[in-house]
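I am attaching a structure below and will ask some questions about it afterwards.
Our next item is chain A:
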Amino acid sequence: MSVSKLGKFAVVGLSAAWLAGCSTTATESDNSAVAEEGAATETTESADDMAASDDATYAAGEDGAVSSVIVEDEEAMAAQMQDVDPLAGVSTVFYFDFDKSIVRPAAREALAKHADFLINNPDARIVLEGHADERGTREYNMALGERRAKAVMRYLTIQGVAASQIETVSFGEEVPVAFGHDDASWQLNRRVEVRYE
Partner candidate 1 sequence: MKSKFVLVVLMALLTLSIPARAQLVIEITSGADQLLPVAVVPFGYTGSTPLPEDVAGIVQSDLLRSGVFQAIPRENMLSLPTSAKDVFYRDWRLLKADYVLVGNVDANANGTYRITYELVNVLTQKRVGNKEALDVKPSNFRDAAHFISDKIYEQLTGIRGAFSTRILYVTAEGNKAAPTFKLQVADADGYRPQVVVSSQEPILSPSWSADGRYIAYVMFRNRRPNIFIQELATGKQQQLAQFRGLNGAPAWSPDGKKLALVLSKDNNPEIYTLDIATKKLERMTNHYSIDTEPSWEPDGNGIIFTSDRGGNPQIYRLDVKSKSVERVTFEGELNTRARLTPDGRYLVTVQKNDGNYHIALQDMKTGRVQVLTQTYLDESPSIAPNGSMVMYATTENSKGILAVVSVDGLVKYKLPSADGDVREPAWSPYFK
Partner candidate 2 sequence: MRWTDKESYSLPVVLAIGLHVIILVGGSVGLVLGDDEPPAPKRPPIVNATIVDVSDTIIGKREAELRQAAAQAQQEAQKKAKEAARKKAEREALEKQRRQAQAAQKKREAAERKAEADRRALLEREKAEKARKAEAAKKKAQQEQAKKEKAQQEAEQKKRLEEKKRAEEEKRKRQEQERAKELERQRQLEAKAIAEAEEARRRQAEAEVQKAIAEEEAKQLRIEEGQAVQSISSLIMDRIASVWIRPPNARNGMKTKLRIGFLPSGEVSTVDVLESSGDSLFDQRAKDAVVKMGRVEELADVDYAIFERNFRQIELLFNPQDLRN
């Protein structure tokens, strides 16, 4: 349980790194602060590495960070590669600005792939899990997380995905992935995760 979770977090971190790397225009003070302050956790460390190389877009995703993930969760990665998952390498975590629920342009490509998959697999069901950073009150953040999940859902339904395939759930600030009390951690925690059921 804890092992698989760790792997999941690693993936999350990777995705975050990738996203951060290719969305410099969208990221504001949040991301610039990341480099300055550094981070306590492994996942944010990798995010830092990625953020540093500006033009290392997709290739950066297969960089050291990936290998480190593989090291930690070899089995999972191996399984994914065997199945030739159409969503292999496609981001499942999408980030948001503070107190905002607008899907960033950087997320569109990945979301389009999820949309294709769902359209092609009408039996597939996803849960969009919305999250918020620790700032603000818990129940308000529950609502904020849900609003983000619904933003992603709307994006998918516009792509043609049936609403019946999508469920939104919010965890508010209860399940962070980064535990610092800084902009970097908060950016990583303001997210929607796509979870296939």
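The definition used in the following text is that a contact is a pair of C-beta atoms (placed from the backbone, for glycine too) under 8 Å apart; a residue touches a chain by one contact, two chains touch by 3 or more; residues count from 1.
The candidate set was assembled so that all candidates are chains of the complex that A comes from, given by their letters.
Bear in mind that the values here come from a model prediction, so they are computed numbers and not experimental data.
Undergrad: Looking at the complex, which candidate is in contact with chain A: 1 or 2?
TA: Of all the numbered candidates, the touching one is 1.
Undergrad: Under the touch definition given earlier, write down the residues of chain A that touch candidate 1 in their complex.
TA: Where chain A meets candidate 1, its residues are 1-2, 5-6, 9, 99, 127, 129, 134-140, 142-144, 146-147, 150, 167-172, 174-177, 179-181, 195.
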